[in-house]
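Worksheet: one structure, shown below.
Only one protein chain is missing from this complex, and each of the others stays in its spot.
Per-chain numbering from 1; labels A and B assigned in written order.
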Amino acid sequence: MTPMNRRLFPVLAGLSLFFFVTAPVIIIRAPYESTMGLVQKIFYFHFPAWMAMFLAIFVLGIASGLYLFRRKPAADRLAVAAAETAVIFGLMGLITGPLWGIKAWGVWWQWDARLTMAVILELILIAYLLLRQYGGAGSDRLAAGIGIFAMANVPFLYVSTEIWRTVHPRTSVVPTLPVDFGIPLWWSFAGFIVLCMALLAARVRLEEQRAALDRLYLAVEED
Amino acid sequence: MNEFLRVAWLVVRKDLRVESRSRELLFTTVFFAISCVLVFSFGFVRGGRAVEGAAAGILWIAVAFSGTLALGRAFERERHHDALRGLLLAPAARPAIYVGKLAGLLLLLAVVEAIVAVMVAFLFQAPLFRFPVRLFALLALGTIGFASVGTLFSAMLVRTRSRAVLLPVLLYPITIPVLIMGVSGTAVLIAPEPDLAMARLWIGLLFFFDAVFLTLALWTFEPVMTE
Partner (left out) sequence: MPYSEPVHFERITVADVSRHFGRRRALSRVSFDCAAGQIVGLLGPNGAGKSTLLSVLATLAAPSTGSVRYGAATPGAAGAALRAQIGFLSHDLQLYPELSARENLEFFAGLHGLDDPRREAADALARAGLDDRADDVVEGFSRGMRQRLALERALLHEPRLALFDEPFTGLDEASCVKLVRRLRSLRADRRIVVLATHDLDIVDGLLDQALLLRAGRLRPLGGEGTLRERYRAAVASGEAR
């Protein structure tokens, strides 16, 4: 994994740089939405940030399963990376959400389905990191269990919060957006997904180097 | 399968016997649940009457809080003399041990819920028992969902530091769907105009949650418990 990862990161980083440099241009050229005004542009960051978080949670779940059942250390490193990356993108979503909300709903926070679900997912991910931090020796295997449960929880959270409350603009508006709005959205979307992968690759590499350092320490002590 | 049930039953019987000697878990959990309900009443009673719709929330939060307490204590007992490792070393199927611990906790929580439900109905004038079968289904399925995740988590936290804090930190976010489903289902049952179709939907969702998470817990128990 290491050599592949080493080559992968610059490619991903370069690609996401390209998307993030070009995205503002495309977003500015997109038509000005009359009711929401400038705030509507947040959408181009908000939605892709969430999608990137879901990608990271999915990676977390799969990697956790691999680590738990196959005991592959590489899978554990990927799981930590994914959890931290998911927290970052989740924070982006949670910051951009209220900015939109104050304009659209007149309040910073609404107990709306998506927002509630977002907060809970963020909570689960932070709990995962807390376990790793404070669980002591061997908590990596326990964290893998939590990782699987976190992924399995997504559909239940989605359905339950959805029925519980709905004020949020439906996700189903996305495919029906006029093309002028759609192009910048998918452009940002691609940018965020590539960025997510780049962060994952960088974070995994950090973990790999940490593991290598630990191995060296152990080897030095050996003699 | 017989063998599985035999081992699970052995564990349940052992837990019941231990509990019948000390009664610690039952008394402390029931007392804690009652305190919970009372504490919430100070938050939700205005002008001598409960805020409308508070009853369902208070019932479920009392269940979740006292459930966490019971989970922590039940496994503290297994941890204390390293007994859990004795269980794990037995040549029995490990998921059977999980099921045994889960069943014991469900019995305990059933007693707690019976008391809390009556108390909430009485103190908050909530018509909880208008649809007893549906309420029973909600409570039973909700408790199974909560306890099946909780039993796995507290079993695996037995060997970690700061387990007392980590259990609620991990358990509450993951079981929030249960709480949403349970509270919403109870709320539509006790509303002035009960919505039975919605209640059925919530019960169905709870059932689905239980099926998925019980399966996951049985599946991960063995690898998670190997250090």
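Note that a contact is a pair of C-beta atoms (placed from the backbone, for glycine too) under 8 Å apart; a residue touches a chain by one contact, two chains touch by 3 or more.
All values reported here derive from a predicted model rather than from experimental measurement.
Engineer: Which displayed chains make contact with the chain that has been left out?
Structural biologist: Result for the missing chain's touching partners among shown chains: A, B.
Engineer: Given that one chain is not shown, which residue among B:Val7, B:Ala50, B:Val120 or B:Ile203 touches it?
Structural biologist: B:Val7
Engineer: Consider the whole complex, including the chain that is not shown, and state which of B:Ile61, B:Leu88, B:Leu107 or B:Ala140 touches that chain.
Structural biologist: Looking across B:Ile61, B:Leu88, B:Leu107 or B:Ala140, the contact with the absent chain belongs to B:Leu88.
Engineer: For review purposes, identify every residue of subunit A that touches the missing chain, sorted by number.
Structural biologist: Given the touch definition above, subunit A has residues 71, 137-138, 214, 217-218, 221-222 touching the missing chain.
Engineer: Would you write out the residues of subunit B that touch the absent chain, in ascending order?
Structural biologist: 2-3, 6-7, 10, 14, 17-18, 21-22, 77, 80-83, 85-93, 226-227
Operating definition for what follows: only the chains that are shown with their structure count from here on.
Engineer: Mind listing the subunit B positions that touch subunit A in their complex?
Structural biologist: Touching subunit A from subunit B are residues 149, 152-153, 156-157, 159-162, 165-166, 169-170, 173-174, 176-177, 180-181, 184, 201, 205, 208-209, 212-213, 216, 220, 223-224, 226-227.
Engineer: Over in the complex, which subunit A residues touch subunit B? Could you list them?
Structural biologist: It is residues 68-69, 120, 123-124, 127-128, 130-131, 134-136, 138-139, 141-142, 144-146, 148-150, 152-153, 156-157, 159-161, 163-164 of subunit A that touch subunit B.
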